[in-house]
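Here it is: the structure, laid out below.
Here the complex is missing a single protein chain, while all its other protein chains stay put.
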Amino acid sequence: MLALGAFALLAVAAFAAPAHLVEPEPSRSFAGPLDAWPFGADRAGRPLLEYAQQGARVVLGPALVAGCVVAASSVAGGLLRCVGDPRVDAAVQGVGEVLGALPRMVVILVTALLIPSTSRGLLPLAVAWAVLASPGAMDEAAAVAERLGGARFVEALRAHGFSWTRIFLFHVVALNLRPVVVRQAAEVVTQVTFLELGLSYLAVQDAQASFTHPDSLKSWADLLYMGYPSIVLDDIPTEHALWTGLAMVALVTAIAKFATSAARAR
Amino acid sequence: MIPLLLAYNVGCSGDEAALGSVDETPTPATSVPAELVATSWQVRMAKTEVRAPFEGRPSWVSYFGNRRDEALRAFKSENDSAALARAHTEYAAMYRQAALLAANATLQVYGADRQPTDPAEADYLLGVSGVLASSAEHAAKLGASRESRAGDIAPRDAAWSAYVAAPGAEAADKAAGVDRVAGALADLPGADRLTLELPLQGEPGTVAAGDPGELWALSRWHEARAREADPSAGETIDQALDPYRLPFETPPERGAAPATDTWLFMSPWSSAADVQYVANVAAGRDTTGAMATASLFAAVAQTCTREGNRLDVDCVVDEAAHVGSAIEDGMAAANGGQPDGFHRPFADYARAGVLRALDLVARARGDADASGRLRINALDRSLGAAADPLFYLFVAAWDAGNRNTPRAAEIVHQNLSMLPGLHLARAPLDALHVRLSRNAVPGVPMH
Amino acid sequence: MNRPTPGSTPPSADRRGVLLALGIASAALLAGAPLSFYEEQLPGTLSPLYASSMADHRAQELVFDRLFFHSAIDNRMMSRLVEKGELADGGKSYRVTLKPGLKWHSGTAVTSKDVCFTVSAMLDPGTTSPIAEGYRGVLAGCDATTPQVATIRFTKVFHNPQERLMFSLLPAEKFAGKTAIVPDDDFSQHPIGSGPFKGNKGRRGVTFEAYANAHHAPTIPQMSLQEVQDPLVQVKTLQSNGVQGIIAVPPPYRPDVSASDDLQLKSYDLRSWWFIGVNTKKGALVERKVRQALDLVLDRSDLRQFTVGVKPGEQNSPCEFISGPFVQSSPFYNRQVPVKEKSDRAAATKLLNEAGLTQIGGRWHYKGTPVTLNIGMMASLDVEAPDLLTQVGNQLSAAGFDRQESKVSADDWARKVVTGKASEFDLLIGKWSFGLVEEVNDLFQTRSGTTTGARNVFNYSNSGADQLMVEYNQSRTDTAAYDAYHKLHRALAEDLPYLFLWKLDTKSAWRTEVRGNVIAPFNYWTEVDGWKFQ
Partner (left out) sequence: MTAWWIRPGVRLIAAIILPLVVPAIITLLIWALPGDPAEIICPPETCGGTAELAARWNLDAGAWNFFRAWMGDAAAGEFGRSWRVEQGLPVRDLLDESIPTTLMLVLAALVPLVLGAVGSATGLIPPRADGGFHTVGLVPAVVFALLGAAYVELEYGAQSFLPGANRLRLVLGALVLGLADGAFAAAVSGVRGLFAAERDQRYVGIALLRGERPLANMLPNVAPALAGQLRARVLHLLSGTVVVEVVLRINGLGDLLWAGTLLQDFGVVLAAATAFALVSAVLLVIQALVEIAVAMWVRRAPTVRDGAAASPVVAA
């Protein structure tokens, strides 16, 4: 329930995100959370709530897609192991080894630069990240399937008269692969969020166009970049921006954690 | 909180948060004796009773914001004849620098870089510029435009030729047409003066030209108004003008003239002795040794003089910073140990003043390099309230002579509204800038 | 002696520890430490032929001597290398006699062979450098008659030959006589010059070691150039004496610097003006009335206040509005063309209707489709005017235009925007900086090959404007040139290939322990010999 609740919160935020920030209001420059509910305001007096919403909009869609890609490949890995054909296993493992060994950030960086600057977004990078993370997920799912007994488990259920679809979808996936698939997907959702923060900040630091979102949207990295000086330097009134950014990241991680434990509970 | 002080906070930076934070660190050792620092108007005026005559008056608030045109009118409405005389004198000095700027630019564009298509009347302009800048070679060109049919060049040429024949202050005024300047006390004539459209030779079109003589006329008009406003301050007016006289002027012989607080308040010179010292040096009389005990600037000059009577620029820059801090601390002490918001902007006047005075000393001693370096350091110190438009025009005239038009053009542009008639100086400066820019290596715009 | 290590503003109690530690660390650093300063970016190369940014030009000024240069004090034409220079064979060449005893940083003597090597290198087609390309129209060759005397030949008679010889001198010995100099030569990293400092480029900064020479006696033993992106950290490190200078302080941080007794703002003469380029070949922007309407929609006063931080009516502000492609103090600026400081929505709406646009649901439509403006901005401008892209977008959206915003990296700007290949954009916010020469033909003349319009952002083409620019080029008198550019200013203010914004001064910040720091326009370090720092 907690996972759904947190996810709903994030989805509403993303859905309600404005296409552009509101007009500046100098009188509320760097207003605290009490003055500019709920998170305070930035230098130009615009509410940080809009930063959080736009950040959610940037991250949510692509992170979920990446999670689904990894979940699908994880299920595929488990089912293929249940098929029990050594040639298939070897092939899957071979492709997995090469993909898994590719320096992930290398591929992400070059992919990021390939996309023309006016149509950049997080989705292609998230999918690329998911594809690179798939071999690990397939390995783990295959290990679980192996422990089940692999092909012998399927033959036993066939002997009981169950149909192929019921065996694979219900018994193998729903009952046994579910925890590992959900955990893998949740982990990738978190990793994609951290990837977006990293790339957004690097773009700000090196005076580049953003890689992960159109420049009219703000990312949670903008909140963190606005807030971090308040820790190291004195009389910088931006602590509320740092805590807002960390709260958003915490929300995503909480969703992942709750989803993982929910999948393992039953 | 005294209204005037409030005004300072708002006036000087327009942003409360940006006002200088008060420095608690102890006073550094400065070579300038404390008693000299105590004679400065800043320290004396730290006491409320000394500052009272100047408090809460819109005139001095405008002056603090360097809106000299508003200050001039405000002094008149407040019937402060002494301050009115000072304001007119400063306008006279500004117009003199504007005339020198126009003359220097004209000498460069129609003298050094003359081109065959330039108007014939350029000779007249060179002539007048040569007179004002004491360049006999160019002054000799007067008379060549006697038959010119362009505008009223011919009568002007005749008038200035008459001056050359029989030089004298009145002759120069007559040539420049001071009598044609209309206006009363606290007026600012000059906006109606038109640039001369002189036809090119052998090519279509005309070129706008500014007659430096007209700016000289405006300067002399303001000088006359100053004397009219306060007849008793004749010598003080002369003394205040000495650092800014044109090369062809011979400063009148006189003893040390008084300089009341009206003349010192918010001025770069910290005491009457300083004013006298600067006037002496500008007139070529290096009285550093004699006045080292009376004038703060002379004391600094003595401290920083090295063998060969040359000034050590770094020593002067250091001393300027120390004098500023010493004055701030003296003001705090005079205010019962309590530093106040306006102490720093007031001390900035002295920080710039030391550099400006020592620039004149270096120039009087023939050390052009030291003078140039001190002048640029003074320019960098003349910020906020200490951004004296008179000094900026002084630098612009020097830049025009050095063919450094970008900075001069910026200074002229900033002061157009405050100095009606300054557009006459902009004409030759623009001509020089266009000529230099078209002959330079084609620059590539950088993004 | 100067003030003890400063702690300018009394810190709050819980962070006093940090500042105290900094104070002690800085005091230790002061004794004999190098003079350190933050640049806008790290120089890409130390080879003068391949300078592409202002940071490159500034760093090279420390390492190399230019044959001739303008003094930063009184603008006189000077040379530290040439003892005597005279015109030769009727003004088509210039003979220079070098001063004796000049040495390269490698210790070998500077001779006329080096002068002629530098000229030959620039003329060699193998030297693939835009800077060398510029000199190929001016220089014809060079002959080293004696070790101290070289005669440089021009392509034609020039009125002021010294102005054409302001290039940096290169050492022939380092290239073993090979005149084709390529960008990735080792020279770019480990140059040998004859300037006041030996330069050594690292990945995180550049160190300069003083090199006493016959014509240089720098008093600062060592200088170190650092690159940090976050301006806030730069100003705080400067205040705590971690470094001694910042080359360019963005406007929002200047009050902090001018409020401190230990720092000094110094002017650095760079004539820069900002603009919004309009794609006159795309969609509704083809209509002149639409461009004029956009010009009226912009509220420049608000833009300036929310980004650069200058309040309306502030005196001597570093940011002054312009209505044409020149700074207001320039003689080429047409003062009859007024500046549009505030927006005028009513007039804009009228113009848009006249241009055939219709408003449906509050959004403007052109030929039935909603108008979406794709706005780009040079990414590095976000430091000087934070949020400008968003503010422009906000104002256009409030006026009824959909919009999309994106930043453009320096490489994309150089490769696509300046070369006219950024047609996917509708509007582009940028900035141009000029030295003494303010010629703008390169920006607005119809582009053809590399001869004209080489920096025409959206390949703007207007026969009337072209005619005026040709008139400027061919004018035989300054007046004709002057009038041509005045008419061009008015024509551009009406046709609006650019929505002109403002000019913005550049300011440097230095600690007061640094003295005699005279800053030269454009090249910055020309008078570095006179700089002092304990």
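Here the chain labels run A, B and C in written order, and each chain numbers its own residues starting at 1.
Please note the rule applied: contacts are C-beta pairs under 8 Å (C-beta built on N, C-alpha and C of every residue); 3 or more make two chains touch, one makes a residue touch a chain.
What you are looking at is a predicted structure, and each value in this text was computed from that prediction instead of being measured.
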| item | value |
| --- | --- |
| Touching partners, among the displayed chains, of the absent chain | A, C |
| Candidates C:Q148, C:S240 or C:N462 - the one touching the absent chain | C:S240 |
| Touch criterion as defined above, residue of C:P100, C:G202, C:P312 or C:G356 at the omitted chain | C:G202 |
| From A:E25, A:D89 or A:E239, residue that would touch the chain that is not displayed | A:D89 |
| Absent-chain interface as seen on chain C, which is shown | 18, 21-22, 25-26, 29, 33-34, 36, 44-45, 47, 50, 52, 125-130, 133, 182-190, 201-205, 224, 226, 228, 230, 233, 236-237, 240-244, 409, 411, 414-416, 418-419, 450, 454-455 |
| Touching residues on chain A - with respect to the absent chain | 86, 89-90, 93-94, 97-98, 100-107, 109-111, 113-114, 116, 136, 139, 143, 147, 187, 190-191, 193-194, 197-198, 201-202, 205-206, 208, 221, 224-225, 228-229, 231-233, 242, 245-246, 249-250, 253, 257 |
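As a convention for this text, only the chains that are shown with their structure count from here on.
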| item | value |
| --- | --- |
| Computed distance of Cα centres, chain C from chain A, in Å | 42 |
| Separation of mean Cα positions, chain C and chain B [Å, integer] | 32 |
| Whole-Å separation of chain centres (CA-atom averages), chain A against chain B | 67 |
| Contacts with two or more other chains, residues of chain C listed in rising order | 9 |
| Where chain B touches two or more other chains, by residue | none |
| Residue ranges of chain C touching chain A (in the complex, touch as defined) | 9, 11-12, 15, 18-19, 229-230, 232-233, 236, 305-306, 374, 376-377, 379-380, 382-383, 386-387, 389-391, 393-394, 397-398, 403-410, 412, 424-425 |
| Residue numbers on chain C that touch chain B, as the complex places them | 1-4, 6-10, 53-54, 72-76, 130, 134, 138, 159-160, 163-164, 166, 255-256, 258-261, 264-267, 269, 271, 311, 314-316, 327-332, 378, 413-414, 418, 430-440, 442-443, 455, 476-483, 512, 515-516, 518, 521, 530, 532 |
| Complex contact set, residues of chain B against chain C | 13-15, 17-21, 23-26, 28-29, 65-67, 115, 117, 200, 203-207, 313-314, 317-318, 321, 325, 344, 368-369, 372-373, 376-377, 379-381, 383-384, 387, 398-399, 402-407, 409-410, 412-414, 426, 429-431, 433-447 |
